[in-house]
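First, the structure itself, so that you have it in front of you.
Of the protein chains in this complex, all but one are displayed in their positions.
Order as written gives the chain letters A and B; numbering starts at 1 within each chain.
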Amino acid sequence: MNFPTDLKYTDKDEWARVDAAGSVAWIGITAHAVEQLSDLVFLDLPEVGKDIQQGEVFGEIESVKAVADLYAPITGEVLERNDALVEDLSILKSDPYGKGWMLKIRMEKVSEQDSLLSPAAYQKSVNDRSAGH
Amino acid sequence: MRYSAITPNDRKKMLQRIGATSVDQLLAGVPAALRTRRMPEVRGPVPEASLLAELEDGKIPLPRIALTGSGLYNHFIASTVASLAARSEWVTSYTPYQPEVSQGTLRMYYEFQTYVSMLTGQEIANGGMYDGSTACVEAVLMAKRLRPKGRRVLASAALNPQYRAVLATYLKFQDVELVDMALDATSGTTQVPLDAGAEDVIAVVLQSPNWLGVLESTTAIAPGAFRIVVVTEALSMALVKPPEADVVCGEMQSLGIPLQLGGPTAGFFATAKKHIRAMPGRIVGRTVDRNGIEAFCITLATREQFIRREKATSNICTSSGLMCLRSAIHISLMGRKGLEEAARMSARAARAFLAALEELGLRRVYSGAFFNEFVVDCSARPELGARLEAAGFLLGIPLDKHGRKHQRLIALTELDYARMSTIIKELKAHAHAA
Partner (left out) sequence: MRTPLESVIFHRAAPDKEWLRACSPDAHIDSIVLDFAGREDGLGGMEQVGEVEVVRHYTRLSTLNWDIDRGLYPLGSCTMKHNPRLNEAVAADPAYAAVHPEWPPQYLVQHQRIMQELARDLAALSGFDEVSLLPAAGAHGELTAVFMIRAYHLARGQKDRNVFLIPDSAHGTNPASAAMCGFRCVQVTSGKDGILRLESIKEHLNERLAAIMITNPNTLGVFEEEFASIADAVHTAGGLVYMDGANFNAAMGVFQPGRIGADVMHFNLHKTFTTPHGGGGPGSGPIGFNRNLAPFAPASGDARSIGPVKTWFGQWGMFIRAWVYIRTLGARGLKEVTEDAVLNANYIRARLEKVLNLPIKTPTLHEVVFNDKDLPNKVITLDIAKRLIDYGFHPPTVYFPIHVHGALMIEPTETESLDELDRFCDAMEAVVAEAASNPEHLKLAPHTTPVSRVDEVKAAKDTDLVFRPAARN
C-alpha cells in the first residue's frame, strides 16, 4: 500500500499535507481507509468558515453498510471544501492523496503537526490493526 | 410441548454428539445461585378445542351499530385482503435483510411507499412506522434534526389527544417545549400564530381532518415554518389532498387494517426528496442485480440503528410490515376509483346522519368543512346516547372526559352508508320513544 512521505497521518486513517510555511493544510483520508470502507456512497463535510478541532469529528463518510466518523488531524478554520469530491466519491479510490483532498484548513497551531504519525509509524499502525483480526 | 419436533430419542443422540449428559448440563453457564427454583405460575397446557371453548364462553356480542372513529375507522376490507395476507411467505418471513430471498416483501414495501406518495402528494415515503402517533413523533424529531436551533413545537389543539400525549412523552426528555395552538371556536380550525416560521420553532403540527373532524389548511402559515400534517383518516386522502406540508404522516388503518382494539396498525411517513437522509424508518429502493435484472433492497440503511447506533435517525428496528402489506393489497384492490367511491360514500353517510340528528334538534358544533367525522352537541337530547347504547347502537364517542359536556364525536364510513336506512330508522325510533 502507498503511504506518501510528504504527509502526516492519524491512527484513524486521516492524512494532512502542511504547506512549507506551516500555515495551511489539506486533509483527507488514506487509501487504507478507502479500501476498508469500499462502496462509498455519501460524504458529509463542514461548510467553509467552520472551525474544526484536532481529534474531534469533522464529518462522516458512508458506504452501503457502514458509517465512519472523520477525525480532524489538525485544528483550524475551513478555507475550502472539495465539492467535486462530494459529488464524485470515486476520486477517493483513484487519487486519495491528491484530487481526493477534503478540506483546506487555516492552521491554528503549527506545533500540532508534531503529534501526527510519520508514514512509517502509520504503516505500523495499519499493520498492527489488521493483525488483530 | 406441542410445538417441539425433538423426540426423547433425538435428545439422547444429540446430547451424545454434544458430549453432555443432560440438557441441564448445557444450562451450566447460568450460575446455580441465579437459577429459578420454582416453576413460574403460568396456566396451561390447554389443548386447542378446550382453549377455543373457553374463549367462546367469554365472548361478548359486538355492538350492532358503532359510529366510532377518533383515529380508528371501521371501513370495508375485502375478504381477499385477509386471504392473501395470511400466506406463510408474508406472515412468517423476517425483515428483508437478504434481498435475494426477500424480493416479495421488498417489492411490497416499494409499492407501499409509492401508494403513500400518491395519497399524500409528497415526493418520497418510507416503508411504514409503528402507527400514526409514533409517525407524528418521528416527524417532529426529524424536524428537530433539520432545525437544531429550535426549542418549541406548536401543536394544534385539535391534534388527536392521544397523539398529543405521546408527543409530549417524547418531548419531555428533549428540552423542547410543546405549545398548543388554539382553535377557532366557530369553524373548528387551528389558529396558527404569526411567528410559526421563527427560528426557534421546530415545527407546526396540524391534523387534517383534525380530531374534531374539521379539514385544516396550511396556506396562511408563515413562510419558513416546518409544516407537519397528520392524517389519521387515510381514506380522506382519496378525495381531499392533504394540505401543503414538509411532512405528511399518519395512520394507515383505514386502508385495509382491522380495528384490533387499536393495534397493530401501520403508520406512514412522506416528505420531500431533499430530506431523504434525515428521514426515519426503513426505506426500500429499486436497483438491479449482478445480471442487470430489476431488483429491490433496503437502502440508505446507514441512517438506521443497526449501523449508526447512537447516531441513528431513529431507534426503530421492527416496524409494521404485515400491516403495510394489508394496506398495499387493499389499495391495489380498490384502485383509485374504488377508494374515491368509498370515500364519497363515507362523506355522504356522515352528512345523511348529521341531517337526521339535526332533525332531532341536535347540532354540529363546528362549521368548518369536514370529511366523515364531526362533533355534535347532544344537550338538546342528553339521554339519547345512553338509550341507543342500551340497544347496541353506539352514537360515536362521548367527549365528556375531554371537558366537552354533552358533545359526541361521530364517524361514519361506507359500511354505514350501506346500512343508512336502518341506522336512521333506529335513531328515530329511540329518539321518539322518549
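To be clear about the criterion, contacts are C-beta pairs under 8 Å (C-beta built on N, C-alpha and C of every residue); 3 or more make two chains touch, one makes a residue touch a chain.
Predicted model only: the values in this text are computed from it and were never measured.
Novice: If I consider the whole complex, including the chain that's not displayed, which of B:L146, B:V166 or B:L360 touches that chain?
Specialist: Of all options in B:L146, B:V166 or B:L360, contact with the hidden chain holds for B:V166.
Novice: Hey, which of B:K149, B:R336 or B:K405 is the one touching the hidden chain?
Specialist: Candidates B:K149, B:R336 or B:K405; residue touching the omitted chain: B:R336.
Novice: Could you tell me which of B:T105, B:S254 or B:S327 touches the chain that is not displayed?
Specialist: Checking the options B:T105, B:S254 or B:S327, the one contacting the hidden chain is B:T105.
Novice: State which residues belonging to chain A touch the missing partner chain.
Specialist: Interface with the chain not displayed, on the chain A side: 39, 41-42, 64-65, 133.
Methods note: only the chains that are shown with their structure count from here on.
Novice: List the centre-to-centre spacing of chain A and chain B in whole Å, with centres computed as mean CA coordinates.
Specialist: From the centre of chain A to the centre of chain B is 45 Å.
Novice: Taking the touch rule as given, give the residues of chain B at its contact with chain A in the complex, in rising order.
Specialist: 277, 301-302, 307-308, 311
Novice: Enumerate the contact residues on chain A facing chain B in the complex.
Specialist: It comes out as residues 41-42, 62-67.
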